[in-house]
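Missing here is one protein chain; the remaining ones are kept as they sit in the complex.
== chain A ==
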Amino acid sequence: MAFPHRPDAPELPDFSMLKRLARDQLIYLLEQLPGKKDLFIEADLMSPLDRIANVSILKQHEVDKLYKVENKPALSSNEHKLLACRAAFLFSVDLVNADKLAGRTRKYKVIFSPQKFYACEMVLEEEGIYGDVSCDEWAFSLLPLDVDLLSMELPEFFRDYFLEGDQRWINTVAQALHLLSTLYGSFPNCYGIGRCAKMSYELWRKLEEEEDGETKGRRPEIGHIFLLDRDVDFVTALCSQVVYEGLVDDTFRIKCGSVDFGPEVTSSDKSLKVLLNAEDKVFNEIRNEHFSNVFGFLSQKARNLQAQYDRRRGMDIKQMKNFVSQELKGLKQEHRLLSLHIGACESIMKKKTKQDFQELIKTEHALLEGFNIRESTSYIEEHIDRQVSPIESLRLMCLLSITENGEPKRPKMRIYGPDHLLTFSNLRRAGLLTEQAPGDTLTAVESKVSKLVTDKAAGKITDAFSSLAKRSNFRAISKKLNLIPRVDGEYDLKVPRDMAYVFSGAYVPLSCRIVEQVLERRSWQGLDEVVRLLNCSEFAFTDMTKDDKASSESLRLILVVFLGGCTFSEVSALRFLGREKGYRFIFLTTAVTNSARLMEAMSEVKA
C-alpha cells in the first residue's frame, strides 16, 4: 500500500552528520568552562537539545545539574553557570542579578543559539552585567528530524518576519544554506519566490563569495534548491490536515519529531513519548496516507501479524527456538507500534466525530472551490457562536477571507474576549485576514509618505505597503494553476492521481504546485501571470550555474526551503510528486507548522 519509490530514485544524502556537528560544537562550548557547571536551558531549546545530546553526554562534560529556565531565579550551588538561550535573554539577566544581589560571584556563560543578537548584548550592557557574563554562540541551526526533513526549529521566524518585518533570522537561513553547500556541494539550480526567499538567497550568495573556494570542486549532491515564503501560500497551511502524519500533528502536536501519546492512545495509565520518523516501520507506511486508508491498512497489518504469531503452532522445538531468537523480537516490536498507531487512530476518530469534522471539511472544500459562499459564511458564524474553539474559528475566518479576497462580514470579536482586538489587528497586518478595500487603497498616511519619498526609495515604499494593499487573488491563481481537480465520480484516495489526495482530492496545495511547475520548466517562464497574482513579480528568481559535475542522480534531488514553516501535508504531497516523477525531495523548514500554530503565533495573549 505505501507507495514504493521508483527503482531509479536517487539516494538521500546522509544528514546525520549535522547532528554530530551540533553535538561536537556543544561539547566544545561545555569544555570552555572546565569543571562542574550547571546548565540552564530555555524551554524552547529543550526538545532540540534532546535530539542532539542526552544527559549522559552532558554529564560526561561535567554538567552537574540541568535547569529549564523559567521566569524565576533558580538556586544552584555550582560555581559555573551556563545558559543556553535564544533571544529570551531577559531570563539570564534575572538570574545573574539575583546572584549578584545575594553577593554570590560566579562565572556565567550565555550561549546563544543559533546566534547572538546585538540587541541582546545591549540589554546585558544596560542591565549592568555585560562584564559578568561571557557570551558565545552555538551555531546549531539544522536539526535533521527525519531522513528527508531538516528543521531549523525556529517557530518564532514566522511571527518575527511575517508580522513584525524583522529580518533577524535571514542571516541564520543564509548560514544554514552555506553549511549545507559546504557539506553537500553547491546547488547548480536555484529557484525562489517571495521577498524573504530573495533576501536570504542574496545574503547566502554573498557568504559564498566571501568564502570562495570552500565549496568549489565539491561534487554537488543536491541538484536543485527551491526557496519559498510562507506568505506565498497561506491557504494550504490553513486547511485541516487529513493525511495521517498531518492529522497526528493537528491532533496531538508533533514536537521536534516526537509526540506525546496520552493514556487514551496507549490504553494504559501512562503517556508515552514516541519518535515519529522513517525508522518506525509501521508509521513510515502510513504517514503519507489519507486517513481513510489508514484503518484498513492497520487491520490488514494486524491480521498478518496474527498469522505470523500463529505459525508457531505446530513448530517443533528447533523451529520454535529459531522463531524465538530471530523473529519474535521483531514481531513484538511491530506489535507494539501497531497497537500504538491503532490507538492513535481511534483517539483521532473520537475527537473528530465530536467536532463535526465532516461538516468542517465540507465547508473548507466549499471555500477552496468557491461555491456556496453564503452557506460557508453562515457555518463559520455559527461555529463562532457555538464557541467550538476560538483558534479553529479564527482559522476558518482567515481561510474565508483569503479565498474570498476580503472579510465579507466583520467577525464577531466579542466572542473571543476583548483582547483579541490585538490578534485581529495582527492577522490583518500579516495578510492572514484581508479586508475588502475599496478601489483607492492608499490611506492618508501612505500618500503622505509617498510624497516624501525620493525616487531611490520609492521601490521600498511600495513594497512596504504591499502587504497592506495586498489582495490574495486566490481564485484567479487557483484557476490558472488548476488547483481544484475536476473529478468524474469519486476521487479514489487509495490510488491517488495527483497531489490533491492530501486534501481528499479537493485541492492541490498551491505551494507544491508552484514547485512542480517551476521544476518542470526549470524556470518561471510562462508563469508570469501567476507570479503577478501572487504579488511576487520582483521576488521570483532563477539562478542556474553550468555545472558539468552534477550527476544525473543529483539532478533528481531537490531541496525545498520553506521560510516561515511547512506542514506535513505539503511534505506528503511533494513526497508523492517525487515518487511519480522519480525525484526525491528534501525539506528544510524554519519549523514544522500547521493552522493552529499559525493562529497562535498571531495572538497577543500568551497562554
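Operating definition for what follows: a residue touches a chain if its C-beta (ideal position, glycine included) is under 8 Å from a C-beta of that chain, and two chains touch if they have at least 3 such contacts; residues count from 1.
Keep this in mind: contacts and distances are computed from a predicted model.
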| item | value |
| --- | --- |
| Listed names "Enhanced ethylene response protein 5", "Auxin-responsive protein", "pantothenate kinase" or "Spermatogenesis-defective protein 39 homolog", with the criterion being the UniProt name of the chain not displayed | "Spermatogenesis-defective protein 39 homolog" |
| Residue in contact with the excluded chain [from A:S16, A:S134 or A:S537] | A:S134 |
| Sole contact to the chain not displayed, among A:S47, A:N171 or A:N372 | A:N171 |
| Omitted-chain contact residue, chosen from A:R6, A:K19 or A:K116 | A:K116 |
| Residue touching the undisplayed chain, where the options are A:Q32, A:Q300 or A:N482 | A:Q32 |
| On chain A, residues whose C-beta touches the chain left out of the figure | 21, 24-25, 27-28, 31-32, 87, 107, 115-119, 122-123, 131, 133-137, 139, 160, 164-171, 175-176, 178-179, 182-183, 199-200, 202-203, 206-207, 210-211, 214, 382, 385-387, 410, 413-419, 421-422, 425, 444-445, 448-449, 452-454, 457, 460-461, 463-465, 604-605 |
